[in-house]
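A protein chain is absent from this complex, but the other protein chains hold their places.
By letter and in written order, the chains are A and B; residue numbering begins at 1 in each of them.
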Amino acid sequence: MTTVSVHGATKSFGRTRALDSVDLDADPGVTGLLGPNGAGKTTLLRMIATVLVPDQGTVSLLGRDPARPADRTGIRRRLGYLPQDAGFHRGFTVFEFVDYVAILKEMTDRRTRHDEVRRVIALTGLESVSAKRIRALSGGMRRRVGLAQALLGDPDLLVLDEPTVGLDPEQRLRFREMISQAGEGRTVVLSSHQTEDITALCGRIAVIHQGRARFVGTPAELTEQAAGRVWTDTQRSPDALTAWRTGDGVYRNVGDPPAGVELIPPTLEDAYLLLMSEPELEVTR
Amino acid sequence: MTGWHLDQESLRRYSQGVASPVLAASAEAHLVKCAACRDVISSYVDARRVEAIWREVVDRVDAPRRTWPERMLARLGVGEATARLVAATPTLRGPWLLAVAGVLALAAWAAQADERFLQMFLVVAPLGPLAGVAVAFAGGLDPTREIGLAAPYSGLRLLLIRTAAVLAVTVPIVAAAGLALPGSKWLAAAWLLPTAGLICTALALTSRMTPVVAVGVVAGAWVLVTAPATVAGHLGVAFGIGAQFFWLAGAIGGGAWLAVTRNTITIRLGRSA
């Protein structure tokens, strides 16, 4: 069974079409949505988190239909969601906040709930601050609190909207570690505008741009799309869509290479840049 | 601190409870002041006992402190988890209650000064509890916002719990303000059924719009209808016997509709849920 199955999902807010006939499947492992800010990643993730219903198209989560109230509660019992703007109650301590979410996740027995809260707090390395008020925490720590609450109840589906945004490099590494651990045996769908995060974490990616899925496949497949389109030169090539001077003094050019240049293996970022610069590229699967 | 320390043997005897009373008294007087000797004591204490007590302490320290509304609700037989949800309702925090009380105190004071304001009090009275309900769900104040929208906890249940909590606090405030008014005491009660009707209508509307918008729609309609009538002196239009029956019917109807449809409707606690 496919954990997440989105078909032809379309959503408009007023006159803006946020999502335009998007298809996406996700199975156990980490699936990443890559795209610039405002591309529609958040809209798609909110659908997968049962918060938003598409105007057209279908969404199936864990084999159920989130549009039906009875099914939706069943999905939510097995869902963990870290929204982009988690909206903390700033007067709460870390423990109190996670405990509050645990109540909303229907954990009514105090003792077992507290044990579960302590478990996710330990998983995210927050023990030492569990009694601190959220308003006293740094942005990185707050992000961890958000991840902690998403892990409550060991959900089968984890939806993380920009989990690494605003983190310093060290925290990002720590977060990657936590997410990849979380991805063992469950389905994680996350979004990012950082190709490094996606490369490091995801077995499958969807590139979202202007409300459409421009690419869905493995990172290797996406990288492959840029094969033969990256070359080095002593100067910026006029044929390059984009080019920059690297640390060792040579220019890295991405685009349609002229004859006789030295081609080099592409990276995922090269492929992503190419995809973004070609607005009408066919949807690949 | 000082160079003098208890000798190892004395500390052992004291720790194991076999020291003479005089040695014990002297050891205790010294231990209060000497960190080094206190440290020696720890080697005579069962580490498992220390660890077990620590676990209990940590559990009690972590656990959210129960606020007085929670303790009160617990005494009334409300479950611990539900009491937590009630206590976290934004309206129940000081500033908002003060705002509601302040506005009504102002209305009551104005009514003392001028007869016409007396009638305006009736128009304003239901707005206090209504505003309280809106504040309980205002995006920036809700403790969990988006997260709560994706949680399995029943939206209708949360809506009713928070509304009940808000009413339990705001209605007495409005009632107290009404009793402070001069003139007929029926004024102090005439707003109750309209308030019930308006609240139930707003709740029923939450299957179509967020609570904040629903309250806005209901409150707007209320003011548009009653304010001109009241100013013109036709109090009976909104508060007469016939009107009271209308509000009662509205309250019962809204409540019944929610009860019947509770398993099929989607409560919109947040934007586009």
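Just so it is clear, a contact is a pair of C-beta atoms (placed from the backbone, for glycine too) under 8 Å apart; a residue touches a chain by one contact, two chains touch by 3 or more.
Note that contacts and distances are computed from a predicted model.
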Per UniProt, and picking from "RNA polymerase sigma factor", "Cytochrome bc1 complex cytochrome c subunit", "Carbon-monoxide dehydrogenase small subunit" or "Heat shock protein HtpX", the hidden chain is "RNA polymerase sigma factor"
Can you list the shown chains that the hidden chain touches?
-> A, B
Could you tell me which of B:G3, B:G17, B:G77 or B:G242 touches the chain that is not displayed?
-> B:G17
Against the hidden chain, chain B presents residues 14-15, 17, 20-22, 24-26, 28-29, 31-33, 35, 38-39, 41-42, 44-45, 49-54, 56-57, 60-61, 65
On chain A, residues whose C-beta touches the chain left out of the figure | 93, 127-133, 136
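Everything that follows uses one rule, which is that only the chains that are shown with their structure count from here on.
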Chain A to chain B: how many Å between their CA centres?
-> 36
Residues of chain B touching chain A in their complex?
-> 59, 61-64, 79-81, 84-85, 88, 139-140, 142-154, 158, 263-266, 270, 272-273
Report the residues of chain A in contact with chain B in the complex, numbered from low to high.
-> 46, 49-53, 69-70, 72-73, 76-77, 79, 81-83, 85-89, 92-93, 95-97, 99-101, 103-108, 110, 113-114, 117-118, 130-131, 146, 149, 159
